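Heads up: the structure comes next, in C-alpha coordinates.
Here the complex is missing a single protein chain, while all its other protein chains stay put.
Chain nomenclature is as follows: A and B, assigned in order of appearance, with residue numbering initiated at 1 for each chain independently.
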Amino acid sequence: MNLLEIKDLTQLFSGICAVSELNLEIGHRQLVGLIGPNGAGKTTVFNLVSGFYKPTRGEIIFEGRNLAGLKPHQVSALGITRTFQNIRLWKEMSVLDNILVAQHFQLGYGLGNLFFRTSRYLERESEMRCQALELLEIFKIREYADETPGNLPYGMQRKVEIVRALSSGPKLLLLDEPAAGLQSADVNELIELIKWIFEQFDISIWMIEHQMKVVMTLCSHISVIDFGRLIAQGTPDEIQNNHEVIKAYLGDDNV
Amino acid sequence: MKRLSVPVLLLVLFAVLMGLAWFEVIDVYLQTILLFMGINVIISSSLNLVNGNMGEFSCGHAGFIAVGAYVSSVLSVALFTKSRVFGAPLLPPEWAAFGFPVILIIGGLAAALTGLLVAIPSFRTRDDYLAIITIAANYIIITTIINIDKIGGARGFMGMRRVIFAMEDFAGIPWMILWVFIFMVLTLVIIRRYMSSTYGKGVEAIRQDEVAAEIMSVNTNRVKLITFMLSSGLAGIAGGLYAHAVGYVNPKSFDLLKSTEALVMVYLGGMGSLTGSILSAVLFTLLLELLRPLQIIKWVAIPLLLIIIMQFRPEGIMGHRELSDIFPKLKKFYKFK
Partner (left out) sequence: MDTLFQNLLNALQWGSFYSLIALGYTLVYGVLRLINFAHGDIVMVGAYIAFFIASALLGVYGGIPALPGWVVLALTIPITMVLTSVVGVTLERIAYRPLRRKGANRLYVVITALMAGLILENGNLLLLGASRKKFPELIDKVVYQFGPVSVTNLKIGVILTSILSFVILHMIITRTKAGMAMRAISYDKFAVPLMGIPIDQIIVFTFILGSSMAGLAGILFALSYPILDPYMGISIGWKAFIAAVVGGIGDIRGAFAGGFILGITEIMVVAFFPSSYRDLISFTILLLILTVKPTGLFGMPKTTKI
(Lines give C-alpha, C1' and ligand atoms only; values in the text may rest on other atoms or scores of the structure.)
Protein backbone atom coordinates (compact mmCIF):
# COMPACT_ATOMS: atom_id res chain seq x y z
CA MET A 1 0.00 0.00 0.00
CA ASN A 2 1.26 3.41 -0.91
CA LEU A 3 1.55 6.19 1.64
CA LEU A 4 -0.39 8.69 -0.43
CA GLU A 5 -2.60 8.06 -3.42
CA ILE A 6 -4.19 10.84 -5.41
CA LYS A 7 -6.96 9.72 -7.74
CA ASP A 8 -8.58 11.89 -10.44
CA LEU A 9 -8.04 14.99 -8.34
CA THR A 10 -9.74 18.03 -9.88
CA GLN A 11 -10.09 21.53 -8.50
CA LEU A 12 -12.12 24.27 -10.16
CA PHE A 13 -11.95 27.91 -9.05
CA SER A 14 -15.02 29.74 -10.39
CA GLY A 15 -14.80 27.75 -13.60
CA ILE A 16 -11.03 27.85 -13.96
CA CYS A 17 -9.40 24.48 -13.76
CA ALA A 18 -6.46 24.72 -11.34
CA VAL A 19 -5.89 20.98 -11.05
CA SER A 20 -7.25 18.54 -13.55
CA GLU A 21 -7.67 14.78 -13.15
CA LEU A 22 -4.39 14.36 -11.37
CA ASN A 23 -3.25 10.83 -10.50
CA LEU A 24 -0.18 10.40 -8.31
CA GLU A 25 1.27 7.99 -5.81
CA ILE A 26 3.89 8.42 -3.16
CA GLY A 27 5.38 5.43 -1.37
CA HIS A 28 6.89 5.05 2.07
CA ARG A 29 10.37 6.46 2.60
CA GLN A 30 10.48 8.38 -0.66
CA LEU A 31 11.87 11.79 -1.44
CA VAL A 32 9.98 13.06 -4.47
CA GLY A 33 9.45 16.33 -6.28
CA LEU A 34 6.65 18.26 -7.94
CA ILE A 35 7.67 20.79 -10.54
CA GLY A 36 6.04 22.85 -13.24
CA PRO A 37 5.97 26.39 -14.63
CA ASN A 38 4.53 29.28 -12.60
CA GLY A 39 0.80 28.96 -12.12
CA ALA A 40 0.79 25.29 -13.02
CA GLY A 41 -1.21 24.45 -9.87
CA LYS A 42 1.54 22.99 -7.71
CA THR A 43 0.65 24.83 -4.52
CA THR A 44 -3.02 24.08 -5.17
CA VAL A 45 -2.14 20.39 -5.05
CA PHE A 46 -0.45 20.89 -1.69
CA ASN A 47 -3.41 22.91 -0.42
CA LEU A 48 -5.72 20.08 -1.45
CA VAL A 49 -3.57 17.43 0.21
CA SER A 50 -3.32 19.41 3.45
CA GLY A 51 -7.09 19.81 3.52
CA PHE A 52 -7.15 23.54 3.00
CA TYR A 53 -9.24 23.30 -0.17
CA LYS A 54 -12.07 20.87 -0.70
CA PRO A 55 -11.49 19.09 -4.01
CA THR A 56 -14.16 19.54 -6.67
CA ARG A 57 -13.71 15.91 -7.67
CA GLY A 58 -11.38 13.05 -6.92
CA GLU A 59 -9.91 11.40 -3.88
CA ILE A 60 -6.88 11.77 -1.70
CA ILE A 61 -6.03 8.62 0.20
CA PHE A 62 -3.43 8.65 2.95
CA GLU A 63 -2.41 5.31 4.46
CA GLY A 64 -5.57 3.77 3.05
CA ARG A 65 -7.76 6.46 4.57
CA ASN A 66 -9.79 8.86 2.45
CA LEU A 67 -9.09 12.45 3.49
CA ALA A 68 -12.38 13.78 2.10
CA GLY A 69 -14.15 16.10 4.52
CA LEU A 70 -11.25 16.39 6.93
CA LYS A 71 -10.19 19.81 8.10
CA PRO A 72 -6.54 20.86 7.86
CA HIS A 73 -5.93 20.35 11.57
CA GLN A 74 -7.23 16.79 11.31
CA VAL A 75 -5.07 16.10 8.29
CA SER A 76 -1.97 17.29 10.11
CA ALA A 77 -2.89 15.15 13.12
CA LEU A 78 -2.97 12.14 10.79
CA GLY A 79 0.60 12.84 9.77
CA ILE A 80 0.81 15.26 6.85
CA THR A 81 2.49 18.55 7.69
CA ARG A 82 3.91 21.24 5.49
CA THR A 83 5.85 24.45 5.08
CA PHE A 84 4.84 27.48 3.06
CA GLN A 85 6.27 29.36 0.08
CA ASN A 86 6.41 32.60 2.05
CA ILE A 87 7.41 31.50 5.54
CA ARG A 88 4.42 31.43 7.86
CA LEU A 89 5.87 31.22 11.32
CA TRP A 90 4.04 32.99 14.13
CA LYS A 91 6.28 35.98 14.14
CA GLU A 92 5.62 37.38 17.61
CA MET A 93 6.04 34.05 19.39
CA SER A 94 9.30 32.49 20.46
CA VAL A 95 10.77 29.70 18.35
CA LEU A 96 10.04 27.29 21.19
CA ASP A 97 6.38 28.34 21.33
CA ASN A 98 6.15 27.95 17.57
CA ILE A 99 7.13 24.31 18.01
CA LEU A 100 4.83 23.82 21.01
CA VAL A 101 1.71 25.12 19.29
CA ALA A 102 2.25 22.59 16.52
CA GLN A 103 1.63 19.88 19.17
CA HIS A 104 -1.97 20.98 19.58
CA PHE A 105 -3.35 17.68 18.32
CA GLN A 106 -1.53 15.72 21.03
CA LEU A 107 -1.90 17.96 24.06
CA GLY A 108 -3.34 15.08 26.08
CA TYR A 109 -5.15 17.28 28.60
CA GLY A 110 -8.52 18.97 28.72
CA LEU A 111 -9.58 22.38 29.94
CA GLY A 112 -10.33 21.03 33.41
CA ASN A 113 -6.73 19.86 33.75
CA LEU A 114 -5.55 23.19 32.41
CA PHE A 115 -7.47 25.43 34.81
CA PHE A 116 -6.74 23.30 37.86
CA ARG A 117 -3.10 22.74 36.87
CA THR A 118 -3.42 19.03 37.56
CA SER A 119 -0.35 16.84 37.59
CA ARG A 120 -1.37 15.47 34.21
CA TYR A 121 -1.35 18.99 32.76
CA LEU A 122 2.00 19.86 34.29
CA GLU A 123 3.53 16.57 33.15
CA ARG A 124 2.35 16.94 29.59
CA GLU A 125 3.46 20.55 29.38
CA SER A 126 6.96 19.78 30.61
CA GLU A 127 7.15 16.67 28.40
CA MET A 128 6.25 18.65 25.30
CA ARG A 129 8.66 21.35 26.28
CA CYS A 130 11.50 18.86 26.73
CA GLN A 131 10.77 17.17 23.42
CA ALA A 132 10.66 20.52 21.62
CA LEU A 133 13.96 21.59 23.15
CA GLU A 134 15.48 18.25 22.26
CA LEU A 135 14.40 18.68 18.66
CA LEU A 136 15.89 22.18 18.58
CA GLU A 137 19.07 20.68 20.00
CA ILE A 138 19.16 18.03 17.26
CA PHE A 139 18.92 20.74 14.64
CA LYS A 140 21.48 22.87 16.51
CA ILE A 141 19.13 25.81 16.94
CA ARG A 142 18.53 25.49 20.65
CA GLU A 143 20.22 28.84 21.22
CA TYR A 144 17.37 30.49 19.33
CA ALA A 145 14.62 28.90 21.46
CA ASP A 146 13.62 32.18 23.06
CA GLU A 147 14.13 34.40 20.00
CA THR A 148 11.14 35.52 17.96
CA PRO A 149 11.44 34.36 14.34
CA GLY A 150 11.37 37.95 13.12
CA ASN A 151 14.84 38.45 14.59
CA LEU A 152 16.36 35.51 12.73
CA PRO A 153 17.96 35.60 9.27
CA TYR A 154 15.79 34.34 6.43
CA GLY A 155 17.58 31.05 5.99
CA MET A 156 17.24 30.32 9.69
CA GLN A 157 13.51 31.07 9.54
CA ARG A 158 13.22 28.45 6.80
CA LYS A 159 14.96 25.96 8.98
CA VAL A 160 12.72 26.75 11.97
CA GLU A 161 9.65 26.32 9.79
CA ILE A 162 10.85 22.92 8.63
CA VAL A 163 11.58 21.91 12.22
CA ARG A 164 8.10 23.06 13.23
CA ALA A 165 6.57 20.89 10.52
CA LEU A 166 8.69 17.92 11.65
CA SER A 167 7.97 18.40 15.33
CA SER A 168 4.62 16.63 15.28
CA GLY A 169 6.21 13.49 13.87
CA PRO A 170 4.60 13.45 10.42
CA LYS A 171 4.80 10.56 7.97
CA LEU A 172 4.65 12.88 4.98
CA LEU A 173 6.31 16.27 4.91
CA LEU A 174 5.31 18.72 2.20
CA LEU A 175 7.89 21.39 1.42
CA ASP A 176 6.55 24.26 -0.69
CA GLU A 177 9.54 25.89 -2.42
CA PRO A 178 11.96 25.54 0.49
CA ALA A 179 14.76 27.22 -1.46
CA ALA A 180 12.75 30.30 -2.47
CA GLY A 181 14.54 33.48 -1.48
CA LEU A 182 17.70 31.72 -0.28
CA GLN A 183 21.20 32.68 -1.35
CA SER A 184 23.27 30.01 -3.06
CA ALA A 185 25.33 29.16 0.03
CA ASP A 186 22.12 28.72 1.99
CA VAL A 187 20.69 26.58 -0.80
CA ASN A 188 23.57 24.12 -0.42
CA GLU A 189 22.96 24.04 3.30
CA LEU A 190 19.28 23.40 2.67
CA ILE A 191 20.05 20.49 0.38
CA GLU A 192 22.21 18.97 3.10
CA LEU A 193 19.50 19.59 5.68
CA ILE A 194 16.78 17.88 3.66
CA LYS A 195 19.06 14.97 2.85
CA TRP A 196 19.90 14.63 6.54
CA ILE A 197 16.23 14.77 7.58
CA PHE A 198 15.36 12.10 5.06
CA GLU A 199 18.10 9.84 6.42
CA GLN A 200 17.38 10.43 10.10
CA PHE A 201 13.59 10.40 10.20
CA ASP A 202 11.18 7.68 9.12
CA ILE A 203 9.44 9.95 6.68
CA SER A 204 8.50 10.65 3.07
CA ILE A 205 9.19 14.10 1.69
CA TRP A 206 7.37 15.72 -1.20
CA MET A 207 8.68 19.05 -2.39
CA ILE A 208 7.75 21.75 -4.83
CA GLU A 209 10.83 23.56 -6.03
CA HIS A 210 11.82 25.89 -8.83
CA GLN A 211 15.56 25.54 -8.42
CA MET A 212 16.37 22.52 -10.55
CA LYS A 213 19.62 21.95 -8.70
CA VAL A 214 17.69 21.20 -5.51
CA VAL A 215 15.12 18.91 -7.10
CA MET A 216 17.56 17.05 -9.31
CA THR A 217 20.02 16.38 -6.48
CA LEU A 218 17.50 15.33 -3.88
CA CYS A 219 14.52 13.67 -5.52
CA SER A 220 14.45 10.10 -6.71
CA HIS A 221 11.24 10.66 -8.58
CA ILE A 222 9.73 13.82 -10.06
CA SER A 223 6.24 14.68 -11.31
CA VAL A 224 5.72 17.57 -13.69
CA ILE A 225 2.42 19.41 -14.01
CA ASP A 226 1.33 22.15 -16.35
CA PHE A 227 -2.09 23.81 -16.40
CA GLY A 228 -3.08 21.44 -13.61
CA ARG A 229 -2.36 18.34 -15.66
CA LEU A 230 0.30 15.75 -15.08
CA ILE A 231 2.51 15.92 -18.18
CA ALA A 232 5.40 13.71 -17.16
CA GLN A 233 6.91 11.73 -14.34
CA GLY A 234 10.09 9.77 -13.82
CA THR A 235 13.63 9.95 -12.55
CA PRO A 236 15.53 13.25 -12.74
CA ASP A 237 17.36 12.05 -15.86
CA GLU A 238 14.17 11.09 -17.63
CA ILE A 239 12.55 14.41 -16.77
CA GLN A 240 15.51 16.45 -17.98
CA ASN A 241 15.26 14.90 -21.40
CA ASN A 242 11.49 14.78 -21.63
CA HIS A 243 10.15 16.59 -24.68
CA GLU A 244 6.85 17.61 -23.07
CA VAL A 245 8.60 19.11 -20.08
CA ILE A 246 10.94 21.22 -22.15
CA LYS A 247 7.98 22.43 -24.18
CA ALA A 248 6.05 23.39 -21.04
CA TYR A 249 8.95 25.37 -19.64
CA LEU A 250 10.30 26.99 -22.78
CA GLY A 251 7.29 27.12 -25.10
CA ASP A 252 6.74 25.47 -28.46
CA ASP A 253 9.10 27.61 -30.52
CA ASN A 254 12.23 26.54 -28.72
CA VAL A 255 11.75 22.87 -29.35
CA MET B 1 9.88 33.47 47.10
CA LYS B 2 8.83 33.35 43.50
CA ARG B 3 5.91 31.05 44.19
CA LEU B 4 4.60 32.89 47.19
CA SER B 5 5.17 36.58 46.51
CA VAL B 6 2.03 37.18 44.48
CA PRO B 7 -0.39 35.24 46.74
CA VAL B 8 1.04 36.98 49.79
CA LEU B 9 0.73 40.37 48.15
CA LEU B 10 -2.87 39.64 47.20
CA LEU B 11 -3.72 38.42 50.69
CA VAL B 12 -2.29 41.58 52.22
CA LEU B 13 -4.22 43.74 49.76
CA PHE B 14 -7.37 41.76 50.49
CA ALA B 15 -6.94 42.09 54.25
CA VAL B 16 -6.29 45.82 53.99
CA LEU B 17 -9.34 46.41 51.82
CA MET B 18 -11.61 44.31 53.99
CA GLY B 19 -10.28 46.02 57.11
CA LEU B 20 -10.74 49.49 55.69
CA ALA B 21 -14.30 48.71 54.71
CA TRP B 22 -15.16 46.86 57.89
CA PHE B 23 -14.00 49.61 60.24
CA GLU B 24 -15.57 52.18 57.90
CA VAL B 25 -12.30 53.98 57.29
CA ILE B 26 -13.48 54.33 53.71
CA ASP B 27 -17.07 55.36 53.17
CA VAL B 28 -19.66 53.69 50.98
CA TYR B 29 -18.83 55.94 48.03
CA LEU B 30 -15.16 54.96 48.04
CA GLN B 31 -16.14 51.34 48.49
CA THR B 32 -18.35 51.55 45.42
CA ILE B 33 -15.47 52.94 43.40
CA LEU B 34 -13.27 50.08 44.55
CA LEU B 35 -16.00 47.62 43.55
CA PHE B 36 -16.26 49.21 40.11
CA MET B 37 -12.50 48.96 39.72
CA GLY B 38 -12.56 45.26 40.43
CA ILE B 39 -15.53 44.68 38.13
CA ASN B 40 -13.91 46.71 35.36
CA VAL B 41 -10.74 44.65 35.70
CA ILE B 42 -12.83 41.55 34.98
CA ILE B 43 -14.57 43.26 32.07
CA SER B 44 -11.43 44.57 30.38
CA SER B 45 -9.29 41.49 30.90
CA SER B 46 -12.03 39.19 29.62
CA LEU B 47 -12.64 41.28 26.50
CA ASN B 48 -8.90 41.44 26.00
CA LEU B 49 -8.87 37.66 25.50
CA VAL B 50 -10.92 38.02 22.33
CA ASN B 51 -9.85 41.44 21.06
CA GLY B 52 -6.25 41.45 22.19
CA ASN B 53 -5.01 37.87 22.33
CA MET B 54 -7.16 36.42 19.57
CA GLY B 55 -7.18 39.54 17.41
CA GLU B 56 -10.89 39.43 16.68
CA PHE B 57 -13.04 42.52 17.02
CA SER B 58 -15.91 41.95 19.43
CA CYS B 59 -17.96 45.11 19.99
CA GLY B 60 -20.85 43.89 22.10
CA HIS B 61 -19.30 42.84 25.39
CA ALA B 62 -22.04 44.65 27.33
CA GLY B 63 -24.59 42.18 25.97
CA PHE B 64 -22.90 39.33 27.84
CA ILE B 65 -22.52 41.48 30.94
CA ALA B 66 -26.27 42.07 30.75
CA VAL B 67 -27.07 38.36 30.52
CA GLY B 68 -24.96 37.61 33.60
CA ALA B 69 -26.40 40.57 35.49
CA TYR B 70 -30.01 39.65 34.84
CA VAL B 71 -29.71 35.90 35.30
CA SER B 72 -27.89 36.17 38.62
CA SER B 73 -30.09 39.02 39.88
CA VAL B 74 -33.32 37.20 39.12
CA LEU B 75 -31.99 34.02 40.70
CA SER B 76 -30.71 35.66 43.85
CA VAL B 77 -33.85 37.76 44.33
CA ALA B 78 -36.12 34.77 43.74
CA LEU B 79 -34.14 32.42 45.96
CA PHE B 80 -33.18 34.56 48.90
CA THR B 81 -35.63 37.45 49.24
CA LYS B 82 -39.32 38.12 49.47
CA SER B 83 -40.29 40.04 46.36
CA ARG B 84 -43.47 41.15 44.70
CA VAL B 85 -42.67 39.26 41.50
CA PHE B 86 -41.44 35.96 42.86
CA GLY B 87 -43.15 35.85 46.25
CA ALA B 88 -41.58 34.28 49.31
CA PRO B 89 -37.90 33.24 49.22
CA LEU B 90 -37.43 29.72 47.92
CA LEU B 91 -34.45 29.08 50.17
CA PRO B 92 -33.62 30.33 53.67
CA PRO B 93 -32.23 33.88 53.17
CA GLU B 94 -29.18 33.24 55.33
CA TRP B 95 -27.99 30.74 52.72
CA ALA B 96 -27.33 33.73 50.47
CA ALA B 97 -23.77 33.96 51.76
CA PHE B 98 -22.94 30.57 50.27
CA GLY B 99 -25.43 30.61 47.43
CA PHE B 100 -24.21 33.88 45.96
CA PRO B 101 -21.00 32.61 44.31
CA VAL B 102 -22.95 29.70 42.84
CA ILE B 103 -25.49 32.11 41.42
CA LEU B 104 -22.73 34.29 39.98
CA ILE B 105 -21.25 31.26 38.25
CA ILE B 106 -24.68 30.29 36.88
CA GLY B 107 -24.95 33.84 35.50
CA GLY B 108 -21.52 33.38 33.94
CA LEU B 109 -22.54 30.07 32.38
CA ALA B 110 -25.66 31.68 30.92
CA ALA B 111 -23.52 34.41 29.39
CA ALA B 112 -21.09 31.79 28.04
CA LEU B 113 -23.97 29.95 26.39
CA THR B 114 -25.11 33.21 24.83
CA GLY B 115 -21.54 33.62 23.65
CA LEU B 116 -21.76 30.20 22.02
CA LEU B 117 -24.89 31.24 20.11
CA VAL B 118 -23.18 34.43 18.97
CA ALA B 119 -19.91 32.75 18.01
CA ILE B 120 -21.35 30.04 15.80
CA PRO B 121 -22.53 32.30 12.95
CA SER B 122 -19.21 34.13 13.13
CA PHE B 123 -17.27 31.05 11.97
CA ARG B 124 -18.54 31.28 8.48
CA THR B 125 -17.70 34.97 8.29
CA ARG B 126 -14.36 36.72 8.32
CA ASP B 127 -12.59 39.93 9.23
CA ASP B 128 -14.74 42.50 10.93
CA TYR B 129 -17.91 40.50 10.64
CA LEU B 130 -17.61 39.50 14.27
CA ALA B 131 -17.92 43.22 15.04
CA ILE B 132 -21.27 43.35 13.36
CA ILE B 133 -22.54 40.12 14.83
CA THR B 134 -21.66 41.21 18.36
CA ILE B 135 -23.20 44.66 17.85
CA ALA B 136 -26.39 43.03 16.60
CA ALA B 137 -26.28 40.56 19.49
CA ASN B 138 -25.96 43.42 21.96
CA TYR B 139 -29.09 45.02 20.47
CA ILE B 140 -30.94 41.71 20.47
CA ILE B 141 -30.10 40.94 24.10
CA ILE B 142 -31.20 44.37 25.28
CA THR B 143 -34.47 44.33 23.35
CA THR B 144 -35.18 40.83 24.62
CA ILE B 145 -34.79 42.05 28.19
CA ILE B 146 -36.99 45.07 27.48
CA ASN B 147 -39.70 42.76 26.23
CA ILE B 148 -39.74 40.50 29.27
CA ASP B 149 -42.16 42.34 31.51
CA LYS B 150 -41.75 39.98 34.45
CA ILE B 151 -38.19 41.19 35.08
CA GLY B 152 -39.16 44.82 34.78
CA GLY B 153 -38.71 45.35 31.04
CA ALA B 154 -37.44 48.83 30.25
CA ARG B 155 -38.04 49.94 33.85
CA GLY B 156 -35.25 47.77 35.15
CA PHE B 157 -35.02 45.22 37.92
CA MET B 158 -34.21 45.74 41.59
CA GLY B 159 -34.17 43.99 44.93
CA MET B 160 -30.58 42.83 44.98
CA ARG B 161 -29.83 45.05 47.97
CA ARG B 162 -31.97 42.73 50.07
CA VAL B 163 -29.74 39.83 49.04
CA ILE B 164 -26.76 41.72 50.42
CA PHE B 165 -28.73 42.45 53.59
CA ALA B 166 -29.49 38.75 53.88
CA MET B 167 -25.78 38.01 53.67
CA GLU B 168 -25.06 40.70 56.26
CA ASP B 169 -27.61 39.13 58.59
CA PHE B 170 -25.54 35.99 58.37
CA ALA B 171 -22.26 37.78 59.13
CA GLY B 172 -21.58 41.49 59.26
CA ILE B 173 -18.68 41.79 56.88
CA PRO B 174 -18.35 43.85 53.67
CA TRP B 175 -19.59 41.07 51.43
CA MET B 176 -19.37 42.77 48.07
CA ILE B 177 -15.73 43.72 48.57
CA LEU B 178 -15.10 40.08 49.41
CA TRP B 179 -16.85 38.67 46.35
CA VAL B 180 -15.55 41.21 43.86
CA PHE B 181 -12.02 40.66 45.10
CA ILE B 182 -12.30 36.87 44.98
CA PHE B 183 -13.83 36.78 41.53
CA MET B 184 -11.40 39.35 40.17
CA VAL B 185 -8.44 37.27 41.34
CA LEU B 186 -10.11 34.13 40.03
CA THR B 187 -10.60 35.76 36.62
CA LEU B 188 -6.98 36.82 36.42
CA VAL B 189 -5.77 33.36 37.46
CA ILE B 190 -8.01 31.69 34.88
CA ILE B 191 -6.89 33.99 32.08
CA ARG B 192 -3.24 33.67 33.03
CA ARG B 193 -3.38 29.91 33.20
CA TYR B 194 -5.24 29.75 29.94
CA MET B 195 -2.91 32.03 28.03
CA SER B 196 0.30 30.52 29.38
CA SER B 197 -0.69 26.97 28.43
CA THR B 198 0.17 25.47 25.07
CA TYR B 199 -3.56 25.32 24.42
CA GLY B 200 -3.86 29.05 25.00
CA LYS B 201 -0.85 29.81 22.86
CA GLY B 202 -3.00 28.50 20.04
CA VAL B 203 -5.07 31.65 20.56
CA GLU B 204 -2.01 33.81 19.92
CA ALA B 205 -1.20 31.67 16.90
CA ILE B 206 -4.67 32.36 15.50
CA ARG B 207 -4.11 36.09 15.83
CA GLN B 208 -0.72 36.00 14.17
CA ASP B 209 -1.56 33.62 11.32
CA GLU B 210 -4.81 31.73 11.38
CA VAL B 211 -4.09 29.69 8.25
CA ALA B 212 -0.80 28.47 9.63
CA ALA B 213 -2.48 27.66 12.95
CA GLU B 214 -5.14 25.50 11.32
CA ILE B 215 -2.58 23.70 9.17
CA MET B 216 -0.25 23.11 12.10
CA SER B 217 -3.01 21.10 13.85
CA VAL B 218 -4.73 23.83 15.88
CA ASN B 219 -8.48 23.23 15.77
CA THR B 220 -9.08 26.92 15.14
CA ASN B 221 -12.87 26.84 15.27
CA ARG B 222 -12.85 25.05 18.60
CA VAL B 223 -10.18 27.28 20.12
CA LYS B 224 -12.02 30.39 18.94
CA LEU B 225 -15.29 29.09 20.34
CA ILE B 226 -13.84 28.22 23.72
CA THR B 227 -11.98 31.51 23.99
CA PHE B 228 -15.10 33.44 23.08
CA MET B 229 -17.19 31.50 25.59
CA LEU B 230 -14.58 32.01 28.29
CA SER B 231 -14.54 35.72 27.57
CA SER B 232 -18.32 36.09 27.59
CA GLY B 233 -18.69 33.86 30.65
CA LEU B 234 -16.30 36.03 32.65
CA ALA B 235 -18.19 39.09 31.42
CA GLY B 236 -21.36 37.48 32.77
CA ILE B 237 -19.75 37.11 36.19
CA ALA B 238 -18.75 40.77 36.06
CA GLY B 239 -22.39 41.55 35.24
CA GLY B 240 -23.65 39.65 38.26
CA LEU B 241 -21.21 41.48 40.52
CA TYR B 242 -22.17 44.81 38.97
CA ALA B 243 -25.89 44.19 39.49
CA HIS B 244 -25.40 43.35 43.16
CA ALA B 245 -22.93 46.17 43.76
CA VAL B 246 -25.38 48.73 42.39
CA GLY B 247 -28.53 46.99 43.59
CA TYR B 248 -30.43 47.88 40.46
CA VAL B 249 -30.13 47.00 36.76
CA ASN B 250 -31.64 48.61 33.71
CA PRO B 251 -31.31 47.41 30.11
CA LYS B 252 -30.00 50.85 29.15
CA SER B 253 -26.93 50.45 31.33
CA PHE B 254 -25.77 47.62 29.03
CA ASP B 255 -26.06 49.39 25.69
CA LEU B 256 -23.29 49.96 23.17
CA LEU B 257 -21.91 52.82 25.25
CA LYS B 258 -21.03 50.28 27.94
CA SER B 259 -19.46 48.07 25.26
CA THR B 260 -17.50 51.09 24.09
CA GLU B 261 -16.17 51.62 27.61
CA ALA B 262 -14.98 48.01 27.64
CA LEU B 263 -13.27 48.49 24.27
CA VAL B 264 -11.60 51.66 25.50
CA MET B 265 -10.16 49.87 28.53
CA VAL B 266 -8.75 47.08 26.36
CA TYR B 267 -7.10 49.31 23.80
CA LEU B 268 -5.96 51.87 26.35
CA GLY B 269 -4.16 49.13 28.26
CA GLY B 270 -2.66 47.51 25.20
CA MET B 271 -3.93 44.63 23.09
CA GLY B 272 -3.14 41.28 24.63
CA SER B 273 -1.50 42.66 27.75
CA LEU B 274 -3.11 41.34 30.94
CA THR B 275 -1.32 43.78 33.20
CA GLY B 276 -2.25 46.51 30.72
CA SER B 277 -5.91 45.60 31.08
CA ILE B 278 -5.72 45.72 34.86
CA LEU B 279 -3.92 49.04 34.81
CA SER B 280 -6.28 50.65 32.33
CA ALA B 281 -9.39 49.40 34.15
CA VAL B 282 -8.15 50.98 37.37
CA LEU B 283 -7.14 54.21 35.64
CA PHE B 284 -10.33 54.45 33.63
CA THR B 285 -12.54 53.93 36.70
CA LEU B 286 -10.57 56.61 38.56
CA LEU B 287 -10.81 58.97 35.62
CA LEU B 288 -14.59 58.54 35.38
CA GLU B 289 -14.96 59.32 39.08
CA LEU B 290 -12.49 62.19 39.26
CA LEU B 291 -14.15 63.95 36.35
CA ARG B 292 -17.67 63.36 37.64
CA PRO B 293 -18.07 66.99 38.89
CA LEU B 294 -17.55 68.19 35.30
CA GLN B 295 -20.85 66.54 34.36
CA ILE B 296 -21.40 66.70 30.62
CA ILE B 297 -17.95 68.15 30.00
CA LYS B 298 -16.64 64.82 31.26
CA TRP B 299 -17.96 63.07 28.19
CA VAL B 300 -16.06 65.46 25.97
CA ALA B 301 -12.92 65.55 28.10
CA ILE B 302 -12.47 61.77 28.45
CA PRO B 303 -12.75 60.92 24.74
CA LEU B 304 -10.49 63.85 23.93
CA LEU B 305 -7.95 62.67 26.47
CA LEU B 306 -8.07 59.15 25.05
CA ILE B 307 -7.60 60.40 21.50
CA ILE B 308 -4.56 62.37 22.63
CA ILE B 309 -3.15 59.38 24.54
CA MET B 310 -3.53 57.22 21.45
CA GLN B 311 -1.71 59.78 19.34
CA PHE B 312 1.27 59.46 21.66
CA ARG B 313 1.02 55.76 22.37
CA PRO B 314 -0.66 54.18 19.37
CA GLU B 315 -0.20 50.73 20.92
CA GLY B 316 -1.82 51.48 24.28
CA ILE B 317 -0.11 51.98 27.63
CA MET B 318 1.60 48.61 27.70
CA GLY B 319 1.59 47.59 24.06
CA HIS B 320 1.64 43.84 23.65
CA ARG B 321 3.80 43.46 26.73
CA GLU B 322 3.39 42.61 30.37
CA LEU B 323 4.70 44.56 33.33
CA SER B 324 7.44 41.97 33.79
CA ASP B 325 8.66 42.61 30.23
CA ILE B 326 9.11 46.29 30.97
CA PHE B 327 10.66 45.80 34.40
CA PRO B 328 12.56 42.52 34.07
CA LYS B 329 13.54 42.69 37.73
CA LEU B 330 9.93 41.85 38.61
CA LYS B 331 10.54 38.39 37.21
CA LYS B 332 12.46 37.66 40.39
CA PHE B 333 9.21 37.98 42.29
CA TYR B 334 6.74 36.39 39.99
CA LYS B 335 6.66 34.34 36.86
CA PHE B 336 4.25 35.23 34.16
CA LYS B 337 4.81 32.72 31.43
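One rule holds in what follows: contacts are C-beta pairs under 8 Å (C-beta built on N, C-alpha and C of every residue); 3 or more make two chains touch, one makes a residue touch a chain.
Being a predicted model, the structure only gives us computed values, none of them experimental.
*Asks:* Of the residues listed, B:Met54, B:Ile133, B:Ile151 or B:Ala245, which one is in contact with the missing chain?
*Replies:* Checking each option in B:Met54, B:Ile133, B:Ile151 or B:Ala245, the one touching the absent chain turns out to be B:Ile133.
*Asks:* Of the residues listed, B:Ala21, B:Ala62 or B:Leu256, which one is in contact with the missing chain?
*Replies:* B:Leu256
*Asks:* On chain B, where is the contact patch with the chain that was removed from view?
*Replies:* Considering the whole complex, chain B reaches the absent chain at 51, 57, 121, 124-126, 128-129, 131-133, 135-137, 139-140, 142-144, 146-147, 154, 211, 256, 260, 263-264, 267, 271, 296-297, 299-300, 302-304, 306-307, 310-311, 314-316.
Just so it is clear, only the chains that are shown with their structure count from here on.
*Asks:* What's the distance between the Cα centroids of chain A and chain B, rounded to whole Å?
*Replies:* The computed centroid separation for chain A versus chain B comes out at 43 Å.
*Asks:* Help me check something: in the complex, which residues belonging to chain B touch chain A?
*Replies:* Spelled out, the residues of chain B in touch with chain A are 190, 193-194, 197-202, 204-205, 208-209, 211-220, 226, 320.
*Asks:* Taking the touch rule as given, give the residues of chain A at its contact with chain B in the complex, in rising order.
*Replies:* Interface residues on the chain A side: 50-52, 71-73, 76-77, 81-82, 84, 88-93, 97, 100-105, 107, 109, 111, 114-115, 117, 121, 125, 128, 164-165, 168.
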